[in-house]
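The complex is shown incomplete by one protein chain, all other protein chains being positioned as in the whole.
Letters A and B name the chains as they come in the text, with residue numbers starting at 1 for each one.
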Amino acid sequence: MNSTVNKYDFYDDEIVKKFVIATVCWGLIAFLVGLVVALQLADWRFNFGLPWITFGRLRPLHTNAAIFAFAGNAIFAGIYHSSQRLLKARLSSDLLSNLHFWGWQLIIVSAALTLPFGYTTSKEYAELEWPIDIAITIVWVIFAVNFFLTIKNRKEQHIYVAIWFYIATIITVAVLHIVNSIAIPVTFLKSYPVYAGVQDALVQWWYGHNAVAFVLTTPFLGLMYYYIPKAVNRPVYSYRLSIIHFWSLVFIYIWAGPHHLLHTSLPNWAQSLGMVFSLMLWAPSWGGMINGLLTLRGAWDKIRTDPVVKFLIAAVTFYGMATFEGPLLSIKSVNSLAHYTDWIIGHVHAGALGWNGFLTFGMLYYLVPKLWKTNLYSVKLATTHFWIGLLGIILYIMAMWASGITQGLMWQAMDDSGNLLYPDFVETVIRLVPLYYVRFVGGLLFLLGFLIQIFNLTATVLQANKEKVKDPVAKGSRIPFKDVISESSHRSLEGLPAVFSTLVVIAVLVASAFSLIPALFTPTKMSAKSIIRPYSPLELVGRDVYIREGCYLCHSQQIRTMSSEVLRYGPASTMEESIFDHPFQWGSKRTGPDLARIGKKYPDLWHYRHMMDPREVTPKSLMPAYAWLAKDKISFDLIPKKLRIMQQLGVPYSEYEIDNSIETAQMQAATIAKELHEHGAPSGLEKTEMVALIAYLQSLGQMSIKPLEVK
Amino acid sequence: MNILFLLIPIATGIGIAGVIAFIYAVRKGQFDDLSTPAYRILVDESERKIDELDSK
Partner (left out) sequence: MNNSAVATQDVSCLHCGNPSLSGNSFCCSGCESVYSFLHTEGLEHFYQLREQFSFRSQRKRIHIAQNVFPLTNELEKSHSLQLYIEGIHCLGCLWLLEKLPDFLPKIKTASLDLDSNILTITRKTNEYKWNNVIQKIHAFGYDVKIIENNLEEIKASDTKKQLARIGIAAFSAGNIMLLSISIYGGADPYWGIRFGWLSLIFSIPSLTYSAWPIYKNTLLSIKNKMISVDSAIVLALIAGTVISIWSLINNNEQHIYLDSLSMLVFFLLSSRFFLQRIREKIGKESPLLNLLKKEFYQVNRDGITPLSIAASDIAINDKITLALNQVTPVDSKLINDSAYFDFSLLTGESSPVKLFAGEVVESGAICLSEDAYVQSLSKAKDSRFAKILDQIRAKKMLRTKSIDFADRVAKYFVFFVLLVSASIIFIDPTETGFQKALALVIVSCPCVLAFSIPLATTKALQLSAKKGILLVNAEKLDALSRIKQIFFDKTGTLTTGNFEMLKWTQLQGDILQTQQIVKTIEQQSSHPIARSIVKNLTNVASLDNLSSYKEIPGIGVEGSILGSTWRVQKNPHVAAISHYRDLSLVVLQNGSTVAEIQLGDKVREEALPTVSKLRSIGYKLHILSGDSFERVRYVANKLSIKNWHAELLPEEKSKIISTFQDSIMIGDGINDAIAFQVASVGISMQGALEESAKNSDIIFTKPGLNNILTTLQIAKRTKSIILGNFTISLLYNAIGSVLAILGIISPLWAAVLMPLSSLSVFLLTHIQMERGFE
């Protein structure tokens, strides 16, 4: 070999190794946090009374770690490895690749530092505060520029379908993230989103579903279309089918979202649109599954012998199951049973553990030997990991299906005279505890399997052969862009408009979002003032405590239009009631009862004793204790700024209210503290967050000035 | 519900971007041969030893 080797003759596998290692580390952390969180649901004592590891703060850490740290790094590893070989070109810039890697790890670390301390926006799967959101955007643009430059310099004329999936992922995630994270900062780690109430719900779940779609499905479909054919050495079943199912996805995909809000105060036609759209999604998803599975025609015995194929094929099967369960769950009648229950968690984890998890494990078993130029340490260990992991997933899903359906049925059970069979919410909760333990065992098995993989992969890396062996870049049928410049000038210009236009699109989007959005909402808010009063300053502070502790993770604030819910919680929620809620707190799970109309249902003292020790008030409650609220002080000086920002977002606070906001808050706090003390609570609570939270809870459902006409 | 004034334009914007990309791909002849790419990805160069790689 001549001494000076041109690095562009070889693929850059170093960056892939880095992402593989990051995937394994963050995967371990994500699964561990998942286990802790599962235990905390089964037994409240595992919160240990510490604010930083209570369920409300650990659950966002689990979701962000699993989606963006574990699956995120896995996607980047897979994309960087496969697209270089598909495009027959090295990544265009090592600097950008490394910037992207270290930037992404920094973002994950910052998430691990902010979430446990309560810095959250409470928008699910987008909980990170605004500085981190900006960092994510920057790192994502770095990734996009690096990827598109590599495409421009590709040496293979045909763009394989996997690359199209990666392109769709990059563009759409950028748009989703920008639109959903638009918020006005209050302090360095606190912000209020621009949207409120039903608007915020729609944007959040438009983002929520498409984050699942474009972070956990399209990139993984791209990986499937590369790694299954490579692992089985067979061309994909029908390449034509993969093109059809990709383009049908892209043309009409972005309408998803409303199926998360069925039977809520969202207008009915939007709900039926969401339902029909989700049913339509079933076809392209199963197109992908069929294509993946049938790639093994003529090679089915490979499943018996090769663990990589076991994992990949099991992953595609789980993908088929989850994308069949999804459209089913979005049918209104099924949704009325399943919404807010653990069945949804079962559906999520069928996709996450089965599809994303197993596909990543299969990819790792395929990649590590290839990257370190050696054979897998032990095939038997990989097979045991498969069976343990599979058992874990099945236990998990079965437990969640059982508990979900139990919740659904018990909440709605009515005797023939029309009143609820289980009026007291906790009667349902206690039935689920054994199932939560079964779920915990399932999660434990899944983690155990992963530990076996970590051992297996480390042993493989250790036995890697020492001398430098690299994969050369293959010769393709296209003249790469940078050689073309020398040949003819017009071709060189052809590449620039593509890059230029994408940057323009993103710039236009961001600019229009910032200018258009506030203008959209202020008029409707003013007129709503006649129906709903905005939160008092103290209630607003209490709301921020509610958000910080992640109460929305177990309590919903949206009474559905079903008779059993109206009987249990009161009149169904209307759109106007949450019009001033920046962010909306409708919630997506009811481990605890719905709080939309909890205001004035119990005296303040009940709330105080419930916060200090929930068992004191409801003996078998699973809720962790929030004793530190009685000690932490309210930062009164921030209140005027909060009200000012709310006013900018259209909430009708008068100048007078803003100027005297601190006094009104202190007065309201003093009255509540005095009344608490008279009924036996300790004195000196007027400055604590306990009082603010109680003020907020008592205001829920009590905000309307004139009686609401209920749908 | 006037969030739709933001959501629908974005949704259709991405859809239209999809159509433009589709037509660009059709023009560029990406769909002329839809059977060989599936085989082409299976073909890899054999790895090569490099004694010292001063690729820095």
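Keep this in mind: contacts are C-beta pairs under 8 Å (C-beta built on N, C-alpha and C of every residue); 3 or more make two chains touch, one makes a residue touch a chain.
Small disclaimer: the values here were computed from a predicted structure and weren't measured.
J.: Where does the absent chain touch, in terms of which shown chains it meets?
T.: Counted over the whole complex, the chain not pictured touches A, B.
J.: For the full complex, which residue in A:N98, A:Q157 or A:T406 touches the chain that was left out?
T.: A:Q157
J.: In the whole complex, what residues of subunit B lie against the chain that is missing from view?
T.: On the subunit B side, contact with the omitted chain comes from 1, 4, 8, 12, 15-16, 18-19, 22-23, 26-27, 29, 31-33, 35-36, 39-40, 42-43, 45-46.
J.: Determine and list the subunit A residues touching the chain excluded from the picture.
T.: Looking at subunit A, the ones touching the missing chain are residues 157, 233-235, 247-248, 251-252, 255, 267-273, 276-277, 475, 477-479.
The working rule: only the chains that are shown with their structure count from here on.
J.: Let me have the rounded angstrom distance from the C-alpha centre of subunit A over to the C-alpha centre of subunit B, please.
T.: 25
J.: Going by the contact rule at the top, pick out the subunit B residues touching subunit A in the complex.
T.: Answer in residue numbers: 1-7, 10-15, 17-19, 21-22, 25, 29-31, 33-45, 47-55.
J.: Please output the residues of subunit A touching subunit B within their complex, sorted ascending.
T.: Interface residues on the subunit A side: 1, 3-7, 10, 85-86, 156-161, 167-168, 171-172, 175, 179, 195, 198-199, 202-203, 206, 226, 229-230, 233-236, 239-240, 243, 247, 250-252, 254-255, 267, 270, 373, 467-474, 505, 509, 513, 516-517, 520-521, 524, 575.
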